[in-house]
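Take this structure first; my questions come after.
A protein chain is absent from this complex, but the other protein chains hold their places.
The chains carry the letters A and B, assigned in the order they are written, with residues numbered from 1 in each.
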Amino acid sequence: MCLAIPGKIIELLDDNLAMIDVSGVRRKVNISLIKHENVNVNDWVLIHVGFAMNKISEEQAKEQLQLLAEIGEEQEALAEVKGYQFE
Amino acid sequence: MKMRFVDEFRNPELIRKTLDEIERIIEPNDHFRIMEACGGHTYSIFHFGLQELLPKNIEFIHGPGCPVCVLPPGRVDEGLEIASKNSDVIFTAFGDVMRVPGKKGSPLNYKAMGTDVRMIYSPLDALNIAMKNPDKKVILFAIGFETTAPSTAITVLKAKEMDIDNFFVYSNHVKIVPVLKSILDQPNMRIDGFIGPGHASVIIGAHPYEIIAKEYKKPVVISGFEPLDLLQSILMLIKQLKNGESKVEIQYKRVVMEEGNVSALEIMNQVFEDRPAFEWRGLGAIQNSALKLRPEFAKWDAEVQFNVEKITIEENKDAQCGEVLKGMLKPNQCKLFGKVCTPDNPVGALMVSSEGACATYYNHLYSTMSL
Partner (left out) sequence: MLKEKIAFREPTIQLAHGAGGKASRRLIEGLLAPYLNVSELNDAAYVQIDQAQIAFTADSFVVNPLRFPGGSIGELAINGTVNDLAMGGAKPLAIVATFIIEAGLETEILEAEIKAMHEAAEKANVAIVGGDTKVVEHQKADKLFITTAGIGLVDSRVNLSAGRVKQGDKIILSGPIGDHGITILFARGELDLEADIKSDTRAVWPFVSKLIDAAAPGLKWMRDPTRGGMATALNELARDAKVAIMLEEEAIQVNPEVRGACEILGLDPMHIANEGQFIAVVSEEYADAALKAIQQVPGGEQAAIIGEVLESDRHIVLSRSSYGGTRAIDMLVGDPLPRIC
């Protein structure tokens, strides 16, 4: 159910196939399931049993990491404000 | 060399930060029972040692999202029997299935005894074997949730397109939401929230889980598989629980979209339809929880083309696979765990599959800081 890994498209081939690269390992993957999206070389996709299931959004990945990096900052800011003892 | 979209989500500082935030929000009297539906999440939690790092207020109830574990006993035998009785039949399946114990042995045992059993890495491999062996009949023992069904569907469509008549699918594809509902319907079932399967959701999206949030009032957070994904999902779940909310949220936004993969769903529905009922190990018959090929694809349906004798196996009376699958028992609470049933000598599939709760527990039983 669950083992799917990110890979980068390095070449588009015939017959709904693409050559992808995972850390230097190359594999032909079927892209029938994501044909409707605009698939290009250098896109990153999620691969499961030899099929690309979806494109990976770099933007969303960055956003998520950013959210996590900001955890605690709100608390720190609050703590600092409390420290000023405005009341 | 870093692996993109993997290593960033194993960042030690961010992991620490997220853990600290979880600790900050949790109060001493909190006790949250969270079900991680998917076997891959069970695997990740233990593989990354998260169960130790999280506060004890969080209890994981291991879900039934392991497509091999939930197969009714006898199902693998039915497939193997076709191959062992007919020398022109090749039985193909993913590695996960190869050691599942059947009545007369696992697929690997059958292979050692001469049955043509081959391990594949993609449904397309089975089709290729059929093309290369026109005088043989190739059965694809297809397993997996909605994650894998679209790929099997494409393979069947290809077989149709290329007019290949010696390729057959023995479908054991199952659906995740019906089984989660079935678990919630069990009496004495206390689950506070769900970590939703990440990859099945790439296909089905977030909408199917709405029923769990709206009718059963349990929050669902669809999660990725890296440590940061799981920790962020747990954080999101706890926040909802603390606020008395029950929504479906997507944590795994980089690949899961609200509507899922519409194209993949269409393809899946083109080839498959719901079975009225399917017998799940330990959970009994659940309606509309499994997939079979539509009548127009009967030509490639192994259950139609072969005389499959239904095999029911008497399970070891002391085996508590069902209760573990339902989350009523932890693996190490099963009478047979570690004594009679071990990865070496598995009684049920939960001890065979690397994402089965029992195998995970067994392999990590000693993974504690205090030696």
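Basically, a residue touches a chain if its C-beta (ideal position, glycine included) is under 8 Å from a C-beta of that chain, and two chains touch if they have at least 3 such contacts.
The model shown is predicted, which means the values in this text are computed figures rather than measured ones.
Only one residue from B:227, B:260, B:327 or B:348 touches the chain missing from this view: B:227.
Across B:46, B:252 or B:337, the single residue that touches the chain missing here is B:46.
Residues of chain B that touch the chain left out of the display are 1, 3, 6, 10, 12, 15-16, 39-40, 46-50, 52-53, 66-68, 94-96, 98-99, 108-109, 112, 119, 121-122, 125, 143-144, 148, 227, 343-344, 353-355, 362-369, 371.
Mapped onto chain A, the footprint of the missing chain covers residues 1-3, 5, 22-28, 47-50.
Rule of thumb we're sticking to: only the chains that are shown with their structure count from here on.
Every residue of chain A that touches chain B in the complex is listed here, in rising order: 1-6, 8, 22-24, 30, 32-36, 44, 46, 48-51, 53-58, 60-61, 63-65, 67-69, 71-72, 75.
Chain B makes touch with chain A in their complex at residues 1, 3-6, 8-9, 11, 14, 17-18, 20-21, 24, 38-41, 43, 65-67, 94, 121-125, 144-145, 147-148, 150-151, 154, 197-200, 202-203, 225, 228, 232, 235, 251, 253-257, 261-264, 267, 355.
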